[in-house]
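This part shows chain A:
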Amino acid sequence: MSAITPSPEATRARAVLLGRSRWGVAEIIFWILAFACYWLFPTKLSLLSEIAILGLVALSVDLVLGYAGIVTLGQGAFFGIGAYAAGLAAKHGMGTTLWSDPVIGLFIGGGAAAVIGFATSFLVLRGSDMTRLMVTLGVALIVDEVVNQMKWLTGGSDGLQGVLPSAVLGIWEFDLFGRVAFVYSLVVLFVLFVVARALVKSPFGLSLQAIKGNMLRTRAIGMPVNARLVAVYTVAAFYAGVAGALAAQTTQFASPDYVAFHRSADAMLMLVFGGAGHLYGGLLGSIIFRTMQDVLGNITPQYWQFWLGVTLVALVLFVRGGILGLLGNMLAAWRRKGGAS
Partner candidate 1 sequence: MSDNMSDLLQIDNIAAGYGEAQVLQNISFSLKEGEALALLGRNGTGKTTLINTIIGLTRRRSGTIHLAGADVTKLRPDQRAMAGIGWVPQERNIFRSLTVEENITAVAIKGPWSSARIYQLFPRLAERKRNLGTQLSGGEQQMLAVGRALALNPRVLLLDEPLEGLAPIIVDELLAAIRRIVVEERMAAIIVEQSARKILPLTERAIILDRGTIVHQGPSAELAEDTVRLANIMGIAGTPGAH
Partner candidate 2 sequence: MFRRQILKSIGVAGLALATGISAASAQEVVKVGLILPMTGPSASTGRQIEAGVRLWMAQNGTTVAGKKIEIIIKDDTGAADQSKRLATELVVNDKVAFLAGFGLTPLALAVGPVASQAKVPAVIMAAGTSTIVASSPYFVRTSFTLPQNTAPMAQWSAANNIKTVVTLVSDYGPGLDSEKAFKAEFEGKGGKVLDTLRAPMMNPEFAAFLQKAKDLKPDALFLFVPSGQGASLMKQVGERELAKAGIKIIGTGDVTDDDQLNGMGDALIGMITSHNYSAAHDSPENKAYVAAFLKANNNMRPNFMSVGGFDGMAAIYKALEKTKGDTDGTKLVEAMKGLALVSPRGPISIDATTRDITQNVYVREVKKVDGQLYNVEFATIPNVKGSN
């Protein structure tokens, strides 16, 4: 074996490894469909941008939970921090349009969340699933209470009103139909998704999966486990913060509800519902979860939770790995059938 001409195995291995980060047909179709929603469901653009934002939160949970294996119920806190930071930036604007520019707002929201995320990441480095769950939840509840108490800044329980971001990049004004909001949210989601995708397919991403799989061994091969976990927790906080900023900009307010426990719980539910550890799980989960909620809510505004509950229970009892697991099973069954005939 010479160093100049690689062996066929090496060529193949390289192809396989790189192929894993190549875009698949299903993925491309998924994103084309996502953008095509603009024309497919012109009356549902508000709901769709909300789904995109939720999908971004679920994606951030996936980075921590699905890849690094840290159970978290605190992502709502970062969402809320992002929302308030971006909301305040847009509201006060510092007299310049730059501060109220939505894109700058995204960085302000994401950055604020990342700072808090970094600071609190050290709390989740040890402990069992249950401990991490409760610590992240505790942090979120404290943030919630802080938002409630700092009325002079946040508007307390009435929420932060008067968030009027300027046009996106100074060109596109937010409109009532939610057209700009949808395209804007989806583009942000897509960009961050591409980054997350690169991240999880990189050696860094691989190391997260390794940490989740076997912490003893990762230490034995010399991996700085804690540094990796801190890094991914901070990145995920940034993502959730950006999602919060998007929410504040597209709804033009921020309320304590954005920090509330149910945001975190919903994000985790959607991810597990969709299937954790595949990036797409959170997206699919938020699409299906919110669509179901909307459809059922229109049919029975009082009792839609019942059917949602039944779906969750059935999914856990009969399927492994959420919606993606279900799709995988169906695909496998279809292939077997195809192979047999």
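Regarding selection, all candidates are chains of the complex that A comes from, given by their letters.
Throughout what follows, a residue touches a chain if its C-beta (ideal position, glycine included) is under 8 Å from a C-beta of that chain, and two chains touch if they have at least 3 such contacts; residues count from 1.
In this text, all values refer to a predicted model and were calculated from it rather than measured experimentally.
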item: Chain A in this complex - touching candidate among 1 or 2; value: 2
item: Complex contacts: residues of chain A adjacent to candidate 2; value: 43-44, 46-47, 50, 145, 148, 156-159, 161, 176-178, 247, 251-253, 255, 257-258, 297-298, 301-302, 304-305
